[in-house]
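Excluded from the complex is one protein chain; the other protein chains are retained at their positions.
Chain IDs A, B and C follow the sequence of writing; residue 1 opens each chain.
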């Protein structure tokens, strides 16, 4: 692992919860001993979206469009399944403008890791209400109290089909790092809701506020061991995710490795996908195309 | 109620489940004695999206864009809360391309009724897999088995915040009509998953197939009577919605009128909204604007 | 020799199969075909029809009038009786059917047809009489009798043989041609694997043929190796040939047939360049949740080095605007195959048009290089699909390939050698491995930075303005240089791509026809017709709109007497693009926006009108 020529200056606000996520993600990648060239961070737009630029490991970064990171990430992963693809995005990014992709990605179960920077505000556009902000709340930059109900990201993810669904807290870096490691190791789409204080705009859900409430779940067995358990574990995970208020649970809400990944499903229709990485194929050799279409033409001969 | 000059010719395929939905919807509107001028059907694009053109009552129809009906409908309703707004759309329309709006509309709880034509295929584009088609299934127009997991629309709707969530079946017109009536009467966003056979493209989930499986729930009390019950009723509704296979439940999965509507929430920030219909305001009178901005200007005087 | 033929019928009633079967038969008999399918945005019940030109030489367009119209339902007669000039085959049992009882005809159209029929009455008989009085041979066929006879012979219920009427209609028209009966019978048995259907149609066909006598004296011709393809397939094949490995789509007419074809041919045969071994390789095809996902997923895939593409049409393309901008900003080679249909909005989803040109040219906020090419016939569609990938990778930029519905759903027969692409080298542009201090966006004289694939080295992409490394940068001087570098690529492309490859010229004359896309075929065919009248015109066909071949077009159009712009749009968009770049204005316009393709007869007539009377604007309306 070599250092970058010069690390980018990190321009998040002092005390931003994003720093914790960055550290945990870096540590997880390091501890897993991943081939850094093959790690790709795909992010959306927002404060959170800048994370690939700030990472101090020489992985690759694709800082995409607001709400579209999951689409880009899916393309990267399916074209080259050898890559380790991690998606970072804000709550506005993933659950507001990106909600359609968020839901539909669950249906595919591509082997990627999705990390939600859940700060309940639109940070980079100056603190508007994000989809996870509770109704009636009025963080300091809102002219009036929020009139939308909050999305429950955990429930939404389980319902959408993510096969690993967990929650972390950005200032508990060690715990978060462990969960990120588990998520990366998980085969299938892993979703991580990370509670991320935004000291600049969210003066309600602060570090102090969280630290009075969060606890690590020990009483929930989230793992599906055989298909028959699926619905039960899903509904238990969903039910638990509604616990919010005096106590806020951290940990894994649902995990199921029995569901085939999208890569496996593609291979079931196109067996050659199992041992061919599309991105590694030499489609042109010395100016000559290597794909043969004679069969296709013959099919159409009159 | 006067007849149209000449009803439009209905060009759905013979035997299409959409006919049942159309009839039930017409009957519901009639039986509720709604002022027809004030009924607006907003629809998406697909076979289902043509429904306003085919309705034989002189209501209004807004046949919008693929996936966007909910956005249009919300605009119509909030600008003129006196209108009765009913949204019809396909499963591709609402849960594929429209999933982002579907989820985020739940967070608003605008007083509208949303009817999903759930035929598990993209009808009008010739039978591709829709988001409610189960993985591994291969209706006749698919070249290969479907590799996406299905969305569970009921679970998704409850998780998103719809306050009335139910399922009907398009050939049980009477039952469907009753549920549509309840949905219209419900204060808040009502969502109705209607199982709709598509005899042309879906040769799996046919009339015969459904009629062996559907039954009307009698054992679930879906109504939230006091706020404390909310999470329990939501999770019960969600859990029940996973029942699918030999037996498929119809009826109401969740209902909660304790949640304020978006209209009420707007009025909490702007009290004049309570007794002013924006669409009825005379903003120009004999060429003169009726809005005064002197106060706004004075705020800015140096 | 040229013969035009038409069949019509309700969607879902088997008319597709019938038309294809007829086409195949003629193809086998050695004829060149150009056929188009018109249909409503509907699954079952609305009117659809095939218009086919059959010739001993390649033809690339449709006719306004047909020699033979064969029908078995009422609507087809009502919609098309006035378009027939030779033979009209119709269902005797429907003679008394009144137009206002045919519910699938739209009220506007009922009025129009009634006006057309005027004093003839309002029945099929009236329509037939109208035709007959214009010199058309009218041939009543008792389809019900045929069906009854077939059911009786095969001892099955009448309902089972309902669809024999299609093939009977085909057979009756075939009987007029004078070709060997066995050609048709072979086609029938090839088309219907099911024995009962094969028998039923064979018997029905024979019965129908007995109603007619040969009238056209056609002969079998020797056939080279020829394929019959539609535009969707031509594009798909071209993409596959070029090495496509990733295709995304969201269902939409008329684009999704391309993706469905690729999906069905997802494992392609490849040859290992080192060993010469052949093996199967996968093309990943993803049906996405929407077009936002489709374009961005393809872009993501392209970053890894695969040739990636998506295909859509107007509404979907509108949703791709932002993603295309990201690809432009991040210099991603991605191909967007843009099938143009009747617009704006949902428009006429199953009809054709060319009114999306300027949108394609200007899509996305801000300035970034983009290459826009447009195909004028099936062979061009095929080769442009290959070209598109070469351009995309060479200039590291999105390439938009325009194909109209009028080509996508039209089919033609093409000599296989025309599809030979061995002279087109595969060009992947500047590709490097990357390495330690790799700079994805290194400033370069020609604007093109060496590209490494994601996963081979570490690198950064962002839609924000960025520095050479790919990190966000707002510094003024970096912005100026990086922006100019991107735009420079278009200048490089403009310098490198021969202008003669971007404009095709046919004939020579002081009177120029300017067009692009599918009208090309109609113009070429009309030019032959005009030539017979001693009229010569020149065709200037625009093949690439960005970078625009300004110098060459200026040269071609300067000093011409007439510049006649022919286009399937209301405003004549190509003409205004030409004016924007060259300052030269079209002198006359031939415009059509009813969603139906331009026919060669319309071109022929318009050119005459313009040359004789200097008509400034001719509006076309052919096609039911």
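Throughout what follows, a contact is a pair of C-beta atoms (placed from the backbone, for glycine too) under 8 Å apart; a residue touches a chain by one contact, two chains touch by 3 or more.
All values reported here derive from a predicted model rather than from experimental measurement.
Trainee: Which shown chains does the chain we cannot see touch?
Mentor: Touched by the chain not displayed, across the whole complex: A, B, C.
Trainee: Taking the entire complex into account, which one of B:13, B:27, B:73 or B:214 touches the absent chain?
Mentor: Here the residue in touch with the unshown chain is B:73.
Trainee: Check the options B:61, B:92 or B:188 and report the residue that touches the missing chain.
Mentor: Only one of B:61, B:92 or B:188 touches the chain omitted from view, namely B:61.
Trainee: Among the options A:57, A:97, A:259 or A:277, which residue touches the chain absent from this view?
Mentor: Touching the chain that is not displayed is residue A:97.
Trainee: Among C:223, C:269 or C:321, which residue is in touch with the absent chain?
Mentor: For the chain that is not drawn, the touching residue is C:321.
Trainee: Check the options B:33, B:228, B:245 or B:287 and report the residue that touches the missing chain.
Mentor: B:287
Trainee: Against the chain that's been left off, what residues of chain A make contact? List them.
Mentor: Interface residues of chain A facing the absent chain: 6, 9, 11-14, 45, 47, 65-67, 92, 96-97, 99, 122-126, 128-129, 131, 143-144, 148, 200.
Trainee: For chain C, which positions touch the chain that isn't shown here?
Mentor: Its contact residues with the unshown chain are 40-41, 106-109, 112, 292, 313-315, 317-319, 321-322, 325-326, 328-330, 340, 342-349, 351, 353, 355-356, 358-359, 361-368, 462-465, 467, 472-480, 483-484, 487, 569-571, 576-577, 579-580, 583-585, 593-596, 619, 621, 623-624.
Trainee: Spell out the interface residues on chain B facing the chain that's missing from view.
Mentor: Touching the missing chain: residues 2, 5, 8, 36-38, 40, 42, 45, 50, 52-53, 58-65, 67-68, 70-76, 78-80, 82-83, 100-101, 103-104, 266-267, 269-273, 276, 278-297, 300-302.
Just so we're on the same page, only the chains that are shown with their structure count from here on.
Trainee: Which one of the chains is farthest from chain C, going by Cα centres?
Mentor: Checked the centroid distances; the maximum from chain C is A.
Trainee: Nearest whole angstrom, what separates the Cα centre of chain A from the Cα centre of chain C?
Mentor: Spacing between the chain centres: roughly 41 Å.
Trainee: Send over the residues of chain A in touch with two or more other chains.
Mentor: Answer for chain A, listing residues that touch two or more other chains: 100-101, 103-104, 266, 269.
Trainee: Quick check on chain C: which residues sit in contact with 2+ other chains?
Mentor: 266, 289-290
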